[in-house]
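If you scroll down you'll find the structure; I have some questions about it.
Of the protein chains in this complex, all but one are displayed in their positions.
And now, chain A:
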Amino acid sequence: MSTCTVFENVRLIDPASGLDKPGRLLVRDGVIVGHDLPDAEGKPKGAEVVDGQGAVLCPGLVDMRVEIGEPGHEYRETVKSASRAAFAGGVTTVAVLPTGSPPIDDPAMVRMLRFRGEEPDYVSILPYGALTKGCQGAELAEIGLLSEAGAVAFTDGNRAIASARQMKLALTYAQAFDALVVQHPEEPTLAGGCATEGELALRLGLPGIPTAAEAIMIARDIRLVEMTGGRLHFGHVSTGEGVELIRQAKARGIRVTCDTAPQYFDLNETAIGDFRTYAKFSPPLRRENDRLAICAALADGTIDAIASDHAPRDPDDKRLPFAQASAGGTGLATLLGVTLTRYHDGTLSLSDALALLTCRPAALLGVSGAAARSGARPIGILAAGAPADLCLFDPDRAWQVIAGELPGHAQNTPFDGRALEGKVMGTWKNGRRVFGGAA
C-alpha cells in the first residue's frame, strides 16, 4: 500500500539547489515527490500530515567522518546505538572509517557495513575502504575491489600515510578508479605528543605536537597531488597554516579538499585544562588563532565540509592520565547544534552551514544528486526522486549538552555543559520517522 507524508508549515532549505523558502514537501513511499506541487497533488487524501511549526526542513545530514564500534569495539558503540545518536542529531548517513577490528580492507567487510546501514532502524552507512592493507601504511589495499563493493573513499583513518612514496603510489593507483584518497594530515614523526606544543602543554607537562606537523603533511601531499594528478581530501584540518596551504592549492587548481570538525571551530586548547580527557583529540585542540582561522576558512569556502569526527570511547578509555587516554569524542548528536553556533555568530548563513553538512560532503563522497555514481541513491538533496532522508530542526531552540544524557551509548562529548541553539525536532529515513515525536 502506498504511503504519503506531507510536511507543511516548514521552511524548506536545500543548499544543493539554493532553495530557502516557506513551503510544503510531499513524500510518497519513502521518496521525495516535490515541494512546488499544486494543492491537488501536494496534499493527497489520506496523507499523514507533519506540521513543522515553522521549523527548517532540510536534507538529512551526511556525516563524512564517523567511527562506530563495529566491528571489533562493540563495547564502545554498535551500529544500533550509533544510529540513535545520529538520528537525534538529524544525521541520516554516515561515512564510517575503516579502522575497526578487523580493518575494512576486504570487500566482504564493506558489503557487511553497507547491509547493516540498509536496515530500516539504522543510519545509512557509507563505508570507507582502507587505503593500505590493515591500515598499516605499507601496501596498497584492493582499491578497485573495495570500490566495487561500495567503499566511497579510501583512508587509513587517523593513521597518516607516513611514506611519501606510498602516498604517491596511492594517489596514482586510485586514479584508475577515480577514487578519493583521504589523509589524516599529521606528520607522524612530529605527532608523538598529546596536546598542541606551546605554553599550555608546557605548563601541564604534556608532550607537545607542533602545529607545523599538520602543515608539513599538507604541503607534502599537495605536492604529491600536483605530481600525480590524483584527488586528495584532508580530514579534520585544525590549523591556520594548514587551511592556508589548502586555500593556495585550490587557487592553483590542484584537486585537494578538506573538512573540519566542530571541536576545531568551537573549542580551543584551553578545553583540556585540568587534564580533561574528553577534550583530547587527534589532532589536538589548537590555540585561539587557529580556531579563528578555521572559522574564516569555513566562511570563505576553503573548507568543504564539516564532519562530526564521532569517536565513541568507553569511560575506561578516557579515565586515564591525559597522555595515556584515548583521543576522540562523540559528535553525532551535537553536530548540527555546534555547527549552528557559526550561524548564530554570523560566520555562516543558515544555507551555507547546512551545505557543509549535506550536499557538500555527499558530493565529496560521490553520492550527491549530480555526482551520484550509477546505481547510488542520491543523498544530501531535497530533489524529486531522492530518498526522503530529512531533518526537521528549530535553529533557535536552545538545549544543553549533558554527558550521560546523550542518545546512544557513548557519552564522551567534549561539549559537556555547553548550551546550544538549534534543536532537531524530527528525523526521517526513507520517509519513515526515526527520531522525534510530535513536532
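Please note the rule applied: contacts are C-beta pairs under 8 Å (C-beta built on N, C-alpha and C of every residue); 3 or more make two chains touch, one makes a residue touch a chain; residues count from 1.
In this text, contacts and distances are computed from a predicted model.
Participant: Which listed name, "Cytochrome c oxidase subunit 1", "Carbohydrate ABC transporter permease", "Sporulation protein YhbH" or "Aspartate carbamoyltransferase", is the one UniProt assigns to the chain that has been left out?
Facilitator: Answer from the UniProt record of the missing subunit chain: "Aspartate carbamoyltransferase".
Participant: Touching the left-out chain: which of A:Val49, A:Ala176 or A:Ala419?
Facilitator: Once the missing chain is taken into account, the touching residue is A:Ala176.
Participant: Which of A:Gly54, A:Gly229 or A:Gly385 sits in contact with the chain that's absent?
Facilitator: In the full complex, the listed residue that touches the missing chain is A:Gly229.
Participant: Touch as defined at the start, partner being the missing chain; which of A:Val96, A:Ala141 or A:Ala160 qualifies?
Facilitator: Within the whole complex, the residue contacting the unshown chain is A:Ala141.
Participant: Can you work out which residue in A:Lys133, A:Arg220 or A:Arg377 touches the chain that's missing from view?
Facilitator: Result: among the candidates, A:Lys133 touches the missing chain.
Participant: Could you pull out which residues of chain A are in touch with the chain that's been left out?
Facilitator: Where chain A meets the chain not shown: residues 133, 138-145, 165-166, 169, 172-173, 175-176, 228-229.
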